[in-house]
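A single protein chain has been omitted from the complex, and every remaining protein chain is retained in its original position.
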Amino acid sequence: MNSKSLKLIYNNSILGPIIFFVLLFCVPLVSSSNYLFSILTMVGFYALVCIGLTTLTGYAGQISLGHAAFYGIGAYSSAVLTGTYGLNPWVAIIIGAIISAVVALIVGIPTFKLKGYYLALATLGFGIIVYTLFKELSTITGGSNGFFGIPPISLFGFEFITDTSYFYLIWIFVFFAILFTRNIIHSRIGRGLRSIEGSEIAADAVGVNLMNYKLQIFVLSAIFASVSGSLLAHYVSFINPDLFVANTSIFFLIMVIMGGKGNIWGSIVGAAMYVLLDEILKHYVPMLLPNVGGQFEIVFFGILLVLTLIYMPDGLVPRFEKLISKFKKKTPTNGALQSTISANATGGDNK
Amino acid sequence: MEVLSQMMQLLFSGLTLGAIYALIAVGFVVIYNVTGILNFAQGEFAMLGALTCISLVNMNVPLWLAIILSIVIVAAIGGIFERTALHTARKSSVTTLIIITIGVSIALRGLAILIWGTQVQTLPPFTDNTPISILDAVLLPQNIWAVGISVVILILMMYFFNYTFVGKSLTACVVNPFAARLMGINPEKMSLFAVIVSAGVGALAGTVIAPISGATYDMGMMLGIKAFVAAVIGGLTNAPAAIAGAFLIGILEAFTEGLWSSGLKDVVTFSFLLLILFVKPEGLFAKASGKRV
Partner (left out) sequence: MKKVFLSLFVLMTMIFLAACSSSDNSSETKETSTEPAKEDAATAEPSGDGEPIKLVGIFSSSGGAAALGEPELETIKMLVEEKNAAGGINGQQIELITYDDKSDQNQAILAMKKALTQDEATVVIGGTISGNALAMLPLAEQYETPYISLAASKQVYVDESGKARKWVFKMPQDDQLAVERILQYLKEKNLTKVAWLNVANSYGTGGHDEFKKYAPEYGIEAVIEDEFEATVKDAKPLLTRVKKENPDAIIVWGTVQESAVVIKNIRELALEMPILASHGIATEQFIEVAGDAANDVILPTGKLLVADSLEDSNPQKEVLLSYSKQYTDKYNKPASTFGTYAADGFNIAVKAIEAKGTDRAAIRDFIENELGEYIGVTGIFNITPDNHMGLAPDSFEMVRIQSGEWVLEN
């Protein structure tokens, strides 16, 4: 991590997030397309998971290929508690988050002794076990048939049913997740974590309790994923285990890496790219090649992913930062960065 | 006596499964050892091998020639993959490289749908496939082929890494690339060579599997993950250990399914994996090097 990005991290101004979210929340004023809002809502679900995951990957230097498990635990907790036992959805979200946190703690303690590929594999294995359990515990989860009839979420008698209202709901969660994560990064934990990225051994030597920091971030990311899953369950009203396969975990990681790991904005850009790219390919590929199905979209997606990473191994947002700082050497970096990112993110979504 | 024959049957099935995993696990290990990259597209090599071979057979190419040709073709694809993707991005972080191989596997899968469609296809068995009965348990010639080929590969790999110059050079590249370069070994060339070899072995695996379970464009993913598990359980750093791990996983799966439940088979396998990772992360059969924890 170079000094420039360190400056960014220590930037406590919440101007950037506020500008971004004000712009985002103005979108309903200029458009009333339900399709657009369902896309943005989908981006919100993914972004919420990715914010946790990017902190884990970027600051704690840990890869997780098992976050779909927490996403699923959240979704199924909400589904079962509200659908079967008629609990209040908000209570269910909190219970789901607590379950995820406890599971993350239990899994995390032995897992974070591992490194690199071994950690990736352990989390992948954990994810597959949880997925299999969703499938096999069919008396509770409905098994492969899925769980149907999850009630909508409501607040003070207002039901979140329309796309626009759900769009606000999920992005408010994302907003608070960002603020919370920024605070963590600025705190003692954050400084400790960055020392891991620099040199784990050195950090260890000066008495930073790495294990603890890593675990805390892991638990936090599990909670984010779980809340996102809960909200998804209420949004779609039907879930099945296939939503939470190993592939989903892999795609979360793809979003994080594409956006730029360790960069909170990167997770939003990554999630937006993933969803938008799909929609764009769906829209334009049939125009270029009228007689093919979705196969070309898959090929394009794979190739674009590889190309992006070959030419921008740090992901989209860091690459953007570099470009901007090249053009605007005089301006302080942080202001430039935030306006760019808002411009970038909203430029894609806002029109 | 019935119990004995059931046990025999489970053992045979386990060996077959193990042989399939082993052939793919070998590819993982070779690439990992030389380049330090875990290649998530390894299962796709098997898929490409199987489907190419089927197409060739449908064009009336004799089976043995079709197998050889598909190995060559897939090895070439592996070479292109190494040059265009892995080599270009070799300076990137581990995570980025993982995602790049995942991206390649996504693209290859899409390509396979374009070429072969989505229907399952099949390959005739290598030889006459009349079941052989041993103690009331049944063994198929194709299964013997699978086990036989992976044992041969095992022996070849042991010989290759321990007794040939190229093999030792490959190992040297991992242990210390700089020193290897000083000794006149070119790690980049070795990386290309490793990917070509493992793509070829992967293709062979595909042609062995196709007669047993059929071949589809999406067969690579699960094969890859299971083989990956097998390699880690055995020991990621050397091929024979990975092969041993593969047979162990195969037998474990067969016995779980035969004596308990097939639905929870994956839970058992992956729990075993986690156990190994937590207790003996260097793998059951590899020598400890203290590098992984």
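Letters A and B mark the chains in the order given here, with residues in each chain numbered from 1 onward.
By definition in this document, a residue touches a chain if its C-beta (ideal position, glycine included) is under 8 Å from a C-beta of that chain, and two chains touch if they have at least 3 such contacts.
Bear in mind that the values here come from a model prediction, so they are computed numbers and not experimental data.
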Exercise. Going by the touch rule at the top, give the shown chains the omitted chain contacts.
Key: A, B
Self-check item: Missing-partner contacts on subunit B, residue numbers
Solution: 2, 6, 9-10, 12-14, 16-17, 20, 110, 113, 117-122, 131, 138, 140, 209, 212-214, 216-219, 222, 253-259, 261-263, 265-266
Self-check item: Touching residues on subunit A - with respect to the absent chain
Solution: 30-36, 38-39, 42, 135, 138, 143-146, 148-149, 163, 236-240, 242-243, 273, 276-280, 282-284, 286-287, 290, 293-295, 297-298, 304, 307-308, 311-312, 316, 319-320, 322-323, 344, 347-349, 351
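The rule we apply is simple: only the chains that are shown with their structure count from here on.
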Quiz item: From the C-alpha centre of subunit A to that of subunit B, how far is it in Å?
Solution: 32
Exercise. Can you check the complex and tell me which residues of subunit B touch subunit A?
Key: 38, 85, 88-89, 91-96, 98-100, 102-111, 113-114, 221, 225, 228-229, 232, 236, 263-264, 266-267, 270-271, 273-274, 277-278, 281, 292-293
Self-check item: Residue ranges of subunit A touching subunit B (in the complex, touch as defined)
Solution: 57, 63, 110-111, 113-118, 120-122, 124-126, 128-129, 132-133, 135-136, 246-247, 250, 253-254, 257-258, 261, 292, 295-303, 305-306, 309-310, 313-314
